[in-house]
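Only a part of the assembly is drawn; its chains keep their places, and the rest are absent.
As written, the chains take the letters A, B and C, and residue 1 is the first residue of each chain.
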Amino acid sequence: MKYKATVTIKLKKGVLNPEGRTIKRALEFLGYEVEDVNTYKMIDLILNGESEEEVYKKVEEMCQKLLANPVIHDYRIKVERL
Amino acid sequence: MKYKATVTIKLKKGVLNPEGRTIKRALEFLGYEVEDVNTYKMIDLILNGESEEEVYKKVEEMCQKLLANPVIHDYRIKVERL
Amino acid sequence: MKYKATVTIKLKKGVLNPEGRTIKRALEFLGYEVEDVNTYKMIDLILNGESEEEVYKKVEEMCQKLLANPVIHDYRIKVERL
(Lines give C-alpha, C1' and ligand atoms only; values in the text may rest on other atoms or scores of the structure.)
Protein backbone atom coordinates (compact mmCIF):
# COMPACT_ATOMS: atom_id res chain seq x y z
CA MET A 1 0.00 0.00 0.00
CA LYS A 2 1.13 3.51 -0.77
CA TYR A 3 1.45 6.23 1.84
CA LYS A 4 2.25 9.89 2.03
CA ALA A 5 4.26 10.95 5.05
CA THR A 6 4.59 14.64 5.83
CA VAL A 7 7.44 15.67 8.10
CA THR A 8 7.37 19.10 9.77
CA ILE A 9 10.79 20.27 10.98
CA LYS A 10 10.75 23.32 13.25
CA LEU A 11 13.32 24.95 15.45
CA LYS A 12 12.57 23.98 19.06
CA LYS A 13 10.65 26.46 21.17
CA GLY A 14 13.13 28.91 22.61
CA VAL A 15 15.61 28.59 19.74
CA LEU A 16 15.65 31.98 18.04
CA ASN A 17 14.68 31.85 14.37
CA PRO A 18 16.51 34.68 12.55
CA GLU A 19 14.50 34.07 9.38
CA GLY A 20 11.19 34.63 11.14
CA ARG A 21 12.55 37.75 12.82
CA THR A 22 13.80 39.07 9.48
CA ILE A 23 10.44 38.52 7.78
CA LYS A 24 8.65 40.26 10.66
CA ARG A 25 10.88 43.36 10.38
CA ALA A 26 10.54 43.40 6.58
CA LEU A 27 6.75 43.25 6.81
CA GLU A 28 6.81 46.08 9.34
CA PHE A 29 8.96 48.10 6.93
CA LEU A 30 6.26 47.60 4.29
CA GLY A 31 3.62 48.87 6.73
CA TYR A 32 2.09 45.58 7.92
CA GLU A 33 1.58 44.95 11.59
CA VAL A 34 2.36 41.37 12.46
CA GLU A 35 2.49 39.96 15.95
CA ASP A 36 4.65 36.94 15.25
CA VAL A 37 6.30 35.17 12.34
CA ASN A 38 7.69 31.67 12.35
CA THR A 39 9.20 29.66 9.51
CA TYR A 40 9.75 25.95 9.20
CA LYS A 41 10.37 23.22 6.71
CA MET A 42 8.24 20.41 5.32
CA ILE A 43 9.25 17.19 3.64
CA ASP A 44 6.67 15.09 1.78
CA LEU A 45 7.60 11.46 1.22
CA ILE A 46 5.70 8.99 -0.95
CA LEU A 47 6.52 5.43 0.06
CA ASN A 48 5.13 1.94 0.31
CA GLY A 49 4.38 0.26 3.60
CA GLU A 50 2.28 -2.29 5.36
CA SER A 51 0.44 -0.05 7.78
CA GLU A 52 0.36 3.53 9.03
CA GLU A 53 2.29 2.45 12.13
CA GLU A 54 5.05 0.80 10.15
CA VAL A 55 5.41 3.84 7.88
CA TYR A 56 5.42 6.17 10.89
CA LYS A 57 8.26 4.22 12.49
CA LYS A 58 10.28 4.14 9.30
CA VAL A 59 9.93 7.90 8.82
CA GLU A 60 10.84 8.49 12.47
CA GLU A 61 14.07 6.58 11.86
CA MET A 62 14.74 8.71 8.76
CA CYS A 63 14.37 11.85 10.88
CA GLN A 64 16.76 10.55 13.50
CA LYS A 65 19.35 9.25 11.06
CA LEU A 66 19.20 11.96 8.46
CA LEU A 67 16.70 14.76 8.37
CA ALA A 68 16.69 16.53 11.73
CA ASN A 69 19.11 17.73 14.38
CA PRO A 70 17.42 16.63 17.63
CA VAL A 71 19.28 19.27 19.65
CA ILE A 72 17.73 22.21 17.83
CA HIS A 73 14.78 20.74 15.89
CA ASP A 74 11.41 19.33 16.80
CA TYR A 75 9.80 17.16 14.18
CA ARG A 76 6.28 15.93 13.69
CA ILE A 77 5.20 13.16 11.31
CA LYS A 78 1.79 12.74 9.72
CA VAL A 79 1.01 9.61 7.70
CA GLU A 80 -1.93 9.16 5.36
CA ARG A 81 -2.83 6.33 3.05
CA LEU A 82 -3.04 7.23 -0.63
CA MET B 1 -9.72 39.73 15.99
CA LYS B 2 -6.59 37.63 15.89
CA TYR B 3 -5.78 35.29 13.03
CA LYS B 4 -3.16 32.76 12.12
CA ALA B 5 -2.19 32.68 8.47
CA THR B 6 -0.11 29.80 7.19
CA VAL B 7 1.72 30.31 3.90
CA THR B 8 3.03 27.29 1.99
CA ILE B 9 5.74 28.15 -0.53
CA LYS B 10 6.63 25.38 -3.00
CA LEU B 11 8.63 25.25 -6.16
CA LYS B 12 6.21 25.17 -9.08
CA LYS B 13 5.43 21.80 -10.61
CA GLY B 14 8.11 21.07 -13.15
CA VAL B 15 10.80 23.10 -11.39
CA LEU B 16 13.41 20.57 -10.25
CA ASN B 17 13.97 20.55 -6.48
CA PRO B 18 17.60 19.55 -5.83
CA GLU B 19 16.95 19.27 -2.09
CA GLY B 20 14.19 16.69 -2.57
CA ARG B 21 16.35 14.74 -4.99
CA THR B 22 19.26 14.79 -2.54
CA ILE B 23 17.11 13.53 0.34
CA LYS B 24 15.73 10.73 -1.88
CA ARG B 25 19.24 9.54 -2.80
CA ALA B 26 20.42 9.77 0.81
CA LEU B 27 17.46 7.70 2.01
CA GLU B 28 18.20 5.14 -0.69
CA PHE B 29 21.82 5.01 0.50
CA LEU B 30 20.52 4.19 3.99
CA GLY B 31 18.42 1.37 2.54
CA TYR B 32 14.98 3.00 2.42
CA GLU B 33 12.89 2.77 -0.71
CA VAL B 34 11.08 6.02 -1.36
CA GLU B 35 9.09 6.81 -4.45
CA ASP B 36 9.20 10.58 -4.24
CA VAL B 37 10.48 13.32 -1.95
CA ASN B 38 9.49 16.96 -2.04
CA THR B 39 10.49 19.80 0.27
CA TYR B 40 8.88 23.16 0.80
CA LYS B 41 8.70 26.01 3.21
CA MET B 42 6.04 27.25 5.60
CA ILE B 43 5.56 30.65 7.17
CA ASP B 44 3.15 31.11 10.10
CA LEU B 45 1.96 34.65 10.71
CA ILE B 46 -0.05 35.84 13.70
CA LEU B 47 -1.85 39.07 12.90
CA ASN B 48 -4.95 41.08 13.62
CA GLY B 49 -7.69 41.59 11.07
CA GLU B 50 -11.34 42.26 10.52
CA SER B 51 -12.28 39.08 8.69
CA GLU B 52 -10.76 35.98 7.12
CA GLU B 53 -11.10 37.59 3.69
CA GLU B 54 -9.28 40.75 4.71
CA VAL B 55 -6.44 38.76 6.30
CA TYR B 56 -6.21 36.51 3.24
CA LYS B 57 -5.84 39.51 0.95
CA LYS B 58 -3.23 41.14 3.16
CA VAL B 59 -1.17 37.96 3.27
CA GLU B 60 -1.49 37.54 -0.49
CA GLU B 61 0.00 41.02 -0.89
CA MET B 62 2.86 40.04 1.46
CA CYS B 63 3.60 37.04 -0.74
CA GLN B 64 3.65 39.15 -3.87
CA LYS B 65 5.70 41.97 -2.42
CA LEU B 66 8.10 40.00 -0.31
CA LEU B 67 7.89 36.31 0.37
CA ALA B 68 7.67 34.46 -2.93
CA ASN B 69 9.14 34.56 -6.41
CA PRO B 70 6.08 34.07 -8.66
CA VAL B 71 8.20 32.76 -11.53
CA ILE B 72 9.42 29.71 -9.63
CA HIS B 73 7.13 29.45 -6.59
CA ASP B 74 3.52 28.56 -6.02
CA TYR B 75 2.07 29.71 -2.74
CA ARG B 76 -1.03 28.76 -0.84
CA ILE B 77 -2.53 30.68 2.08
CA LYS B 78 -4.68 29.27 4.86
CA VAL B 79 -6.31 31.59 7.38
CA GLU B 80 -7.86 30.56 10.67
CA ARG B 81 -9.28 32.63 13.47
CA LEU B 82 -7.55 32.20 16.84
CA MET C 1 45.88 13.49 -2.21
CA LYS C 2 43.22 15.34 -0.27
CA TYR C 3 41.29 18.29 -1.64
CA LYS C 4 38.72 20.78 -0.48
CA ALA C 5 36.13 21.75 -3.06
CA THR C 6 33.90 24.73 -2.38
CA VAL C 7 30.68 24.98 -4.38
CA THR C 8 28.85 28.30 -4.56
CA ILE C 9 25.20 27.97 -5.60
CA LYS C 10 23.45 31.22 -6.50
CA LEU C 11 20.20 32.04 -8.17
CA LYS C 12 20.92 33.05 -11.77
CA LYS C 13 21.08 36.75 -12.53
CA GLY C 14 17.57 37.94 -13.20
CA VAL C 15 15.92 35.34 -10.95
CA LEU C 16 14.36 37.29 -8.10
CA ASN C 17 15.67 36.27 -4.67
CA PRO C 18 12.87 36.84 -2.11
CA GLU C 19 15.26 36.15 0.78
CA GLY C 20 17.62 38.94 -0.25
CA ARG C 21 14.71 41.31 -0.73
CA THR C 22 13.32 40.42 2.69
CA ILE C 23 16.66 41.01 4.40
CA LYS C 24 17.00 44.39 2.63
CA ARG C 25 13.58 45.54 3.85
CA ALA C 26 14.25 44.28 7.38
CA LEU C 27 17.56 46.15 7.52
CA GLU C 28 15.78 49.29 6.29
CA PHE C 29 13.19 48.85 9.04
CA LEU C 30 16.06 48.80 11.56
CA GLY C 31 17.41 52.04 10.10
CA TYR C 32 20.24 50.74 7.92
CA GLU C 33 20.61 51.93 4.36
CA VAL C 34 21.65 49.09 2.10
CA GLU C 35 21.86 49.29 -1.67
CA ASP C 36 21.61 45.61 -2.41
CA VAL C 37 21.39 42.27 -0.62
CA ASN C 38 21.98 38.87 -2.12
CA THR C 39 22.01 35.46 -0.46
CA TYR C 40 23.44 32.20 -1.67
CA LYS C 41 24.56 28.83 -0.50
CA MET C 42 27.94 27.19 -0.08
CA ILE C 43 28.87 23.53 0.10
CA ASP C 44 32.35 22.48 1.28
CA LEU C 45 33.43 18.99 0.29
CA ILE C 46 36.56 17.20 1.53
CA LEU C 47 37.54 14.42 -0.85
CA ASN C 48 40.46 12.50 -2.28
CA GLY C 49 41.57 12.84 -5.87
CA GLU C 50 44.46 12.61 -8.23
CA SER C 51 44.62 16.22 -9.40
CA GLU C 52 42.76 19.50 -9.15
CA GLU C 53 41.32 18.91 -12.62
CA GLU C 54 39.99 15.47 -11.73
CA VAL C 55 38.40 16.77 -8.51
CA TYR C 56 36.89 19.72 -10.36
CA LYS C 57 35.26 17.40 -12.91
CA LYS C 58 33.93 15.10 -10.23
CA VAL C 59 32.38 17.99 -8.30
CA GLU C 60 30.91 19.41 -11.51
CA GLU C 61 29.18 16.06 -12.04
CA MET C 62 27.86 16.17 -8.47
CA CYS C 63 26.37 19.61 -9.14
CA GLN C 64 24.69 18.41 -12.31
CA LYS C 65 23.38 15.15 -10.88
CA LEU C 66 22.43 16.32 -7.43
CA LEU C 67 23.19 19.72 -5.98
CA ALA C 68 21.94 22.39 -8.37
CA ASN C 69 18.97 23.13 -10.60
CA PRO C 70 20.60 24.37 -13.82
CA VAL C 71 17.47 26.26 -14.86
CA ILE C 72 17.51 28.61 -11.88
CA HIS C 73 21.00 28.22 -10.35
CA ASP C 74 24.52 29.17 -11.37
CA TYR C 75 27.26 27.29 -9.62
CA ARG C 76 30.94 27.92 -9.28
CA ILE C 77 33.51 25.39 -8.03
CA LYS C 78 36.83 26.18 -6.37
CA VAL C 79 39.28 23.37 -5.64
CA GLU C 80 42.29 23.60 -3.37
CA ARG C 81 44.76 20.98 -2.24
CA LEU C 82 44.89 20.41 1.50
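Keep in mind that, in the parts below, a residue touches a chain if its C-beta (ideal position, glycine included) is under 8 Å from a C-beta of that chain, and two chains touch if they have at least 3 such contacts.
None of the values given here were measured: they were computed from a predicted structure.
All protein chains share one sequence; of the complete assembly in this entry, 3 are displayed, while the total copy number is 4.
Please note the rule applied: only the chains that are shown with their structure count from here on.
The distance from the centre of subunit A to the centre of subunit C, with each centre set as the mean of the Cα atoms, comes to 25 Å. The centroid of the Cα atoms in subunit A and the matching centroid in subunit B are 11 Å apart. Of all residues in subunit B, those that touch two or more other chains are 66-67. Taken together, the subunit A residues at the contact with subunit C in this complex read 21-30. Of all residues in subunit B, only 2, 8, 20, 23, 26-27, 30, 32-48, 58, 62, 65-67 touch subunit A in the complex they form. The part of subunit B that touches subunit C in the complex is made up of residues 15-18, 21-22, 25, 66-69, 71-73.
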